[in-house]
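One structure, as structure tokens, below. Some questions next.
Note that this complex is displayed minus one protein chain, with the remaining chains in position.
Letters A and B mark the chains in the order given here, with residues in each chain numbered from 1 onward.
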Amino acid sequence: MRLTPKSATLLILVALIALAPVFFPSGFYYRVGALVFVNALAVTGIVILTGWAGQISLGHAGFAGIGAYACALAPVHWGIHPALSVLLGAAASAVLAWLVGRPILRLKGYYLAVASLGMGILISMVLNNERALTRGPDGIGVPELGLRAVLKDAGLGLSNGQFWYFLCGIALVVGAWAALNLRDSATGRALRALHGSEVAARTVGMDVARLKLQAFVISAVYASVSGSLLALQNRFITPDVAGFLHSVEMVTMAVLGGVGSVAGGIFGAAVLTLLPQVLTVLAEYEQLVLGAVMVLVMIFLREGIVPSMLRKGRRREE
Amino acid sequence: MSELLQFLLSGVTVGAVYALVALGFTMIYNASDVVNFAQGEFVMLGGMITVFAHAAGAPLPLAALTAVVATAALGVAMNKLAIEPARGAPVVSLVIITIGASIFIRGAAQLIFGKQIHRFPAFSGEDPIRILGATILPQSLWVIGGAVVIFVGLWLFFTRTLLGRAVLATSNNRLAAQLVGINTPFVMTLSFAMSAGIGALAGVLVTPITLTAYDVGLAFALKGFAAAMLGGMGNPKGALAGGLIVGVLEAMTAGYLSSQYKDAAAFIIIFAVLFFRPQGLFGRQSTDRV
Partner (left out) sequence: MRNLLTTAATAALVALAVPALAEIRIGASLSATGPAAFLGDPELRTLEMLVADLNAKGGIDGEKIKLVAYDDGGDPNKARTFATRLIEDDEVVAIIGGTTTGTTMSILAVAEEAKIPFISLAGAIDIIDPVKPFTFKTPHTDRMACQKIFEDMRKRGIGRIGMISGTDGFGASMQAQCKKVAPDYGIEIVADETYDPRDADMTAQLTKIKGTAGVQAVLNPGFGQGPAIVTRNYWQLAIDLPFYQSHGVASDGFIQLAGIEAVEGVRLPGTALLVADLLAADDPQKPLVDAYKAMFESKTGTPVSTFGGYAHDAFLIMTDAITRAGSAEPAAIRDAIEATAGLAGTTGVYTFSPEDHLGLDLSAFRMLEIRGGTWTLVE
């Protein structure tokens, strides 16, 4: 039996998530793993938007902010269960993405970058300034999801770190599976054709603006869910989650790992989440090395780490 | 009346700072279509190198000159070491390279200069000038003057000189430019040197007002980028106008509406412009290439 690339990617992902804990020397590694998965989920959305639809967003952290604050605010103010708040945040993000994207994505070029930058900054401004609701820059507590207690009653006792490691891992697998299905669907094929040549796509009768808008809305949902998971896991959230730096971090992870492939995005998220933890040994030189790594990868592995490595590997086989 | 004038003077001061930063983006963008995210770091270096050269005993003009030349040299090095080796890569990758370079430069500045906040004396004294009950600092006039001089210089360069047109030609179609005998690698080197130099000069002029530290670059880059986008990326006229509009708008919003949301004003205007005039106030219409 020969595996399709899609099943191969998913299988490797599931195996890595399931087996990695065997090698964990301490509980800290569950925390880092969970962060890798949360970031990878947001980056998978960027792969759809940037890798396939060819659009750049510099404000995706704004959606993560909406997802995060939905989980902080909705349970307290409207008594909505945190799990439903995740969906509420995702719906709000999708609507906002649709509103912003609709006028902008009819234009060609990098205008989405500017519009999303403005949108992200406005969202983080509201989170910072509306103290009465969000409690401002010092952040706000987030209610407990409650699922861990349910599992415990059902006889599955997990530490907090383990629980979030596996929950975020499952979320990532589902997200990657959905993205890979999307890629092989008619929409996905049209998107990638569009990325090749927008003019050519339009001449064969594709509704280019609508396709780009769909990609933007879907990627916003990924970012929002990622923000929700981060908030629920940390039990505390500040407006930093919606900050410009977080937006840039998402794009960087995607491009570094390989923005054209889901596996690449996940790998990029893993590298940039682990790197700062490894680089703490360098203390003050951390930023210097991080910047240098980014530049060098983009020079020598242009398509990103995973696609470039795969290509080299294939060439060797031939 | 004097209130309105004060808001206006405040807005023009801040707007000139944004305009200076925005002007720095034009050269590199015109030569390569790349929005250089390290532009803010050039501004930071201009201020920081001047601070340290001045503290080491150099008179202020010499310290400022050192900063501009050193930063321009760094711009050239960045082009040679990071941008040129990646020639042919998609624009997104080049933008990520400039983000990487900015993190690198910030990291290096933190090691070399430390994390303290610095300032050096204003060029022509600190005493405010009073106009009809409002005040402006002499240094603000230097910033405004600097922005105008750089704008005129760039505008003349792009419209009146062969080299300037060569830069525009390179951006429009690199291959065609090479075919008509334009030395495109030289054009790239030149635009990085000029962008970095302009950035550093901006840093020198604004530091007595804004103060400087190793991490001020990002804030400058963001506001300068917004201003440049509002005016039309790549157009010196747009950079100058965009900067001043954003600055005045912020001051008016702070003065008459809410200081909490003054930064929102600029972006709301940008949304409006994107909607009605996506190429920016002064941008060129672009055409499709199949």
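Convention: a contact is a pair of C-beta atoms (placed from the backbone, for glycine too) under 8 Å apart; a residue touches a chain by one contact, two chains touch by 3 or more.
Here the structure is a predicted model, which is why all the values come from computation and not from measurement.
Peer 1: Could you run through the displayed chains and say which ones the absent chain touches?
Peer 2: A, B
Peer 1: Would you indicate which residue among A:57, A:238 or A:252 is in contact with the undisplayed chain?
Peer 2: For the chain that is not drawn, the touching residue is A:238.
Peer 1: Which residues does subunit B use to touch the chain missing from this display?
Peer 2: Contact residues on subunit B toward the absent chain are 3, 6-7, 9-11, 13-14, 17, 110, 114-119, 126, 128, 135, 137, 206, 209-211, 213, 215-216, 219, 250-252, 254-255, 259-260, 262-263.
Peer 1: List the residues of subunit A that touch the chain left out of this view.
Peer 2: These residues of subunit A touch the chain that is not shown: 12, 16, 20, 23, 25-29, 31-32, 35, 128-129, 131, 136-139, 141, 160-161, 230, 234-238, 240-241, 263, 267, 270-271, 274, 276-278, 280-281, 283, 286-287, 306, 309-310, 313.
Going forward, only the chains that are shown with their structure count from here on.
Peer 1: Over in the complex, which subunit A residues touch subunit B? Could you list them?
Peer 2: Touching subunit B: residues 50, 56, 103-104, 107-111, 114-115, 117-118, 121-122, 125, 129, 197, 199-200, 244-245, 248, 251-252, 255-256, 259, 284-295, 298-299, 302 of subunit A.
Peer 1: Which bits of subunit B are touching subunit A when the two form their complex?
Peer 2: 35, 82, 85-86, 89-90, 92-97, 99-108, 110-111, 218, 222, 225-226, 229, 260-261, 263-264, 267-268, 270-271, 274-275, 278, 286, 288-290
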